[in-house]
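Contents: one structure, followed by commentary.
The chains shown are only part of the set, and none of them has been moved.
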Amino acid sequence: MSVELDLVPAGLARVLEELPLVDHHVHGACAHDLSRTAFEEMITESDRPVPDWMTQFDSQLGFAILRHCAPVLGLEPFCAPEEYLARRARLGVDEVNRLLLGASGVGHFLVETGYRGEELLGPSGMAEVTGVPADEVVRLESVAEQVAAAGCGAGSFAARFAEALWERTRTARGLKTVAAYRCGLDFDPAPPAPAEVTEAAGRWLAGGGGRLTDPVLVRHLLWAGLERGLPLQFHIGFGDPDVDLRRADPLLLRGLIERAAPTGVPLLLLHCYPYQRQAGFLAQAYPNVFFDVGLAINHTGARSTAVVAESLEVAPFAKLLYSSDAWGPAELHHLGALLWRRAMARVLGTFVAEGEWSPAQAERVAVMVGAENARRIYKLGAGR
Amino acid sequence: MSVELDLVPAGLARVLEELPLVDHHVHGACAHDLSRTAFEEMITESDRPVPDWMTQFDSQLGFAILRHCAPVLGLEPFCAPEEYLARRARLGVDEVNRLLLGASGVGHFLVETGYRGEELLGPSGMAEVTGVPADEVVRLESVAEQVAAAGCGAGSFAARFAEALWERTRTARGLKTVAAYRCGLDFDPAPPAPAEVTEAAGRWLAGGGGRLTDPVLVRHLLWAGLERGLPLQFHIGFGDPDVDLRRADPLLLRGLIERAAPTGVPLLLLHCYPYQRQAGFLAQAYPNVFFDVGLAINHTGARSTAVVAESLEVAPFAKLLYSSDAWGPAELHHLGALLWRRAMARVLGTFVAEGEWSPAQAERVAVMVGAENARRIYKLGAGR
């Protein structure tokens, strides 16, 4: 279900082309040059070495890089991977970042800093390269792990975490949880009792802290995050092999969504593939639920049109956002925005071509999903 | 995957346009005028107040109303919601119902009366407004709740329910269960023993009756329904937040489907979104299983083509039906029929355009799904 881009109504095409997107969940661009091996490992969610009988360039994401990023670096579309990587190396990471991030047309980045952030540009680095605002989204689990690493007793963990969270989020726009990776989303939705938290913290700290996976602690972080009151992002669905995809189904959050409603905190379901329809149902049913299909847009490449289309089914249009979930190579930041614009143009253009939507409706929904909804939820102001 | 409507073979377009549908699962149209708030709350499955930063008109269903119902009320397509609601109020509910229901081209309504039926037109009211037959589908749980409300001891519950069910269904065409809402579909498929029923009834009645959620009683109702022998409809999948969508997966009914086969009772899986492919599998595997994608057609609007297409995969064409599941505003009755006709025209038209189906096959399948299958299952006679 799609139309050729040259059949998209001109007004809609222009709106989508020029819209300064809010990328409401993204990581920093890579700050150093990359070998072919390193680059290939960053364009897959797999954390295993790439087998020698294949290349990650033979994927939707790989093809999208050769199609859309090559011209930004001054090459022909569909060049060979070798040619692409040679050009990339010759330009150097700073120029690559400048070109690809600059051409993405993103108007505001919300940068999640909790995953190997030291290898990447931080929010200020992103703002410097792109010339647009970049604010921080803080990962709850990382704050807790830093509290443990700094040394902390079980009995003081909850208080220390609360202090650290407040300190780390003074200027942050949102919080993020990777509960899906750490214990699965099928946890007890109730906040744990203080004594349970102390006991679980004792077990964890006695083991030296490190990766926090105890469901009691994960729940404590979530509820502390809800109390902090910033919009709360959830990793959902598609990700690296660390995730048990069955336990990353957004429907598992039903109990938490209902219990969290009185806090008034917006809950943002990220990625969601292949559960985008389930996420859409939750976004219709519950006023406090929002979602995106970030990450999946990059990884499905030429098929991202289908994923975006499925996200535009039962959710009210005020409940859908844009993100790239890019991490590392600036190709991912660039493609997230470019593929989303193309997919929206095709999907909304089809609705118009079929006579189901007016061009004005399509333009308005494009702006809501691409920027306005995020500006309202994260209180970003009117934008440029 | 769709073709423009003007590319649909003329014969198929005409067949679909003129087909008197059997809407095999629908509720009554609203019998009173509606405020904007009330109207918006009836065009979503959410039971929460609509937040002040959004409107339900900004949804696929909202857009479909402005596109397709506005002209029926004498307005331009894509008018503003305010204009639409003002016109609606000026016409008054009787005229709105007459116009929208009349233009739906439905030939026979099977009206489920068990959910807030007192606010809506009943079967006779629907027949009167539309001039076509309207028969009743009786909700099992409502009959049981009425038995409790009328006063009943635990030991006599089963007998009283059996009597009441017989009484209430003398002229009914089918039964309906909302087990998915009440206890989830992951219940024990075996009929409960009489002593278990008495015990469960005792607990329920001691609590004053009311909303029936005990799985033992739900199972008893189901098996009593199977014994009654009318076609039995199941709420599946998409619905209001009362449903845990994970526990509304039709695959959970496998055990019951197998056990119920000897009764010869047709089991009709309603709505099914986003599990339409799972429903299709059950409809291929089991002769006693049928399904539709009602409700989802309205709520996915311009995307209903995709949902209808997914329902036409592995199920034999004798196993698929049409329903709107409309409840309340006559817009829902109207759109259910209109969007189904358009979706079928596009999906079957694509099969023909691609050379995979003949026009005659497409026309025949349209008639089977839109009317004939329901006429056979519910023994409705040949229709007009």
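Of note:
Going by the order they are written in, the chains are A and B; count residues from 1 in each one.
One rule holds in what follows: a residue touches a chain if its C-beta (ideal position, glycine included) is under 8 Å from a C-beta of that chain, and two chains touch if they have at least 3 such contacts.
In this text the structure is predicted, and so the values were computed from the model without any measurement.
Number of identical chains making up the complete complex in this structure, 2 of which are shown: 3.
The definition used in the following text is that only the chains that are shown with their structure count from here on.
One simple way to say how far apart two chains are is to compare their mean CA positions; for chain A and chain B this gives 37 Å.
Remark: chain B residues 1-2, 4-5, 44-46, 48-51, 53-54, 56, 58-60, 63-64, 67, 77-78, 238, 240-241, 244-246, 273-274, 296, 299-303, 305-307, 346 touch chain A in the complex. Considering their complex, residues 1, 249, 251-252, 254, 258, 261, 277-278, 281, 284-287, 309-310, 312-319, 350-351, 353-358, 360-361, 365, 368, 376 of chain A touch chain B.
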